[in-house]
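Every protein chain of the complex appears in place save one, which is left out.
And then subunit A:
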Amino acid sequence: MDTMAAIKQTFFQECEEQLAEMEDGLMMIEREEGDLETINAVFRAVHSIKGGAGAFGLDDLVRFAHTFETTLDGMRSGKLEITPQIVKLMLRSADILADLVRISRDGGEMDETRVSQMADELSRASGAAPAPAPAPQAALEPVVAFGDGQVDEFGFAPTPVAFDFGGDTAANEPETDEFGFAPVKIDFDNMLADDGAAGNLKGFEIAFAPRAELYAKANDPLRLLRELGRLGDMKVACDASQVPLLGEIDPEGAYLTWKISLETEADERSVREIFEFVEFDCDLSVRPVREGMDEATAEDTVKAVLAQVTAQAAVEVVAAPAIAPVVFAELAAAPSPAPVEAVAPVAPAKAPASANTQAAPQQAGQQPGATIRVDLDRVDRLIDLVGELVINQSMLAQRVTEAGIARLSDVAVGLDDLEHLTREIQDSVMAIRAQPVRPIFQRMARVVREVADMTGKSVRLVTEGENCEVDKTVIERLADPLTHMIRNAIDHGLEKPEDRVAAGKPEQGVVRMIAAHRSGRVVIEVSDDGAGINRAKVREIAVKKGIIDADAQLTDAEIDDLIFAPGFSTAATISDVSGRGVGMDVVRRSIQALGGRITISSRPGHGTTFSLSLPLTLAVLDGMVVTVAGQTLVVPLSAIVETLQPKAADVHGLGEKARVIAIRGSFIPLVDVGSVLSYREDEADPLQSVAVMVETENQTQCALMVDGIIGQQQVVIKSLETNYGHVFGVAAATILGDGRVAVILDVDAIVAGSRQDAARAEANRKRSAA
């Protein structure tokens, strides 16, 4: 891979992390758990994506990220009130940003209209966001206050405004010393822009004060000015008054500041775009100038004065270069009629706190640098090798046993230690592949939003156990089934808002996603608080579609289970959302392919719950090694309930072929594995067999008849599909200690197969009798 491609790949990996962080932050804000630092984190994430995208010339991405960022900036500065609608808009924008990132990476077509619509919506939100009425007034005072010390003459209720304070008190007015900081910049530009609809846009007044960092990052104000000049007619006034004499000058400092009047037809965005990559390294204000501005109202005059003060303040920072800016937005959070009293005690206390949050942006997160990126192929190779080690170790153990070496000999004891070690290595390697389910849950959050939008239902997603870890492959392959289940839950599960209200439920439906570890498996539940399964309707449809007989006697659980039947679709009208030709049968099949099970439970009026039970890994399995007709087979231990030797009195015939076994008062079907898998023609004799009681994914029990049990063993799973092809009744294969290949049984398929056999036999009997 050439260097550029490698850098780009790293960029996209980082993008994924930024996207996750962004989504996390937005979700926190949605749950009203976020604070200013959360918004900052989201902003930083979007900004980093934009920066990287700019470097790679991904213009679409840059453009959208920029618009998104502008709106986030509004949230950050408190100009844009954080309402549920705004958060929703942010989340949807986050989805688009994620799409743009992925399309930039993988190629493909982005729906341009979707992007531009969302960008418009964002611009509207940030541009047209009504500033709280008293804001300009309130915002004005602190400037006057810090500049002239006249605070006490004004009684006002402050609203949050973003202040940048430089830390070098020596360079500032004496009045400010007691606060320990000096005012540097107050950014009123957008606020002034908001209500400037008085006339047509003529151009902009721009105040631009670079900091030393701007030069240090190889940017130059002259280049920016030149670019600005291309937008229209420009008058530049340079303030050189802060340039010191040669004896005191830092040649790499920043002393010059500019005021630019630009007459242009370009919009504010294009102006700001020029400063895009330097915006954190300079003080910038862009103020639109509109026609008719000359007959300014009293308020406008105030603003003009204000702008001047702002510009002066901006100049002051130049005198003290290399000051780390401290963002100080909560300053005015404590409203008080006598602001000087409120400001004075708050300020010194807050300043270090703010500095801290800047220094430690990842509060509760992991330590940076504590992780490494490793190519997945390498991990997979390691896992393969460990698998071989496990096989090799069991082969060795078998050889030792065959050689007749005593169990207490040094060799055997050493072998036991080796076994422990092998198992530990295996667990550790598996842990490398284990990933929290969080990313997939986050993706589902997006599905919820989209489906909720499409169906017009109001839905809240509640997630639990996002940190639950599962094998990466399992996680990847969970996306589609989960998406489908979530769609179903919202589309079919939740009632329409009016129906919910009529049923005395809150209008907003709740979809829950819970992940948890239970006895060596991971269980994921997707539940809704909707109407529950309409069993009468399900039954009716199943009869109509010929899935069941009209006179079939079914339990509630069996009716619920019909949803998984192939070709079943409950929605009266096939909707845009769920009716994509994929039914729950596909979901069940893909979960089974993962070695998992899916079950359903439903309470009328209270909702439906789907539970997925999945193995933690797809690489190893605890199995029971059995023999059937001379073949060695492995039954997954997770499916086994118990084993027993059938007694003649307990075995009963049922119909022509089927037999059941009576266990503790209930009858359980006996399944002859040998005949289902066509290993032998003759029926096995139950009395000569061992019955392995298994539980299938729909929690029905069956007894598998096998010839004998060899023992329990951890086996390494080798996919049959990858190496050979799918075989009925077989989930995968493995290599045993003696080097032979053994198949791992697909218990559900075997049980289902035996039922079909029995049904066919029954049908034949009926036909021959007729």
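In this section, contacts are C-beta pairs under 8 Å (C-beta built on N, C-alpha and C of every residue); 3 or more make two chains touch, one makes a residue touch a chain; residues count from 1.
One rule holds in what follows: contacts and distances are computed from a predicted model.
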What is the protein name, per UniProt, of the chain that does not appear here: "STAS domain-containing protein", "Hydantoinase B/oxoprolinase domain-containing protein", "Carbohydrate ABC transporter membrane protein 2, CUT1 family" or "ABC-type branched-chain amino acid transport system"? "STAS domain-containing protein"
Pick out which of A:82, A:225, A:289 or A:510 touches the chain that's been left out of the picture. A:225
Checked against the full complex, the residue among A:215, A:275, A:441 or A:564 that touches the missing chain is A:215
Kindly state which of the options A:5, A:240 or A:648 is in contact with the chain not pictured. A:240
Can you work out which residue in A:11, A:43 or A:258 touches the chain that's missing from view? A:258
Residues of subunit A in contact with the chain not shown: 210, 215-216, 218, 220-222, 225-226, 229, 235-238, 240, 243-247, 249, 251-256, 258, 260
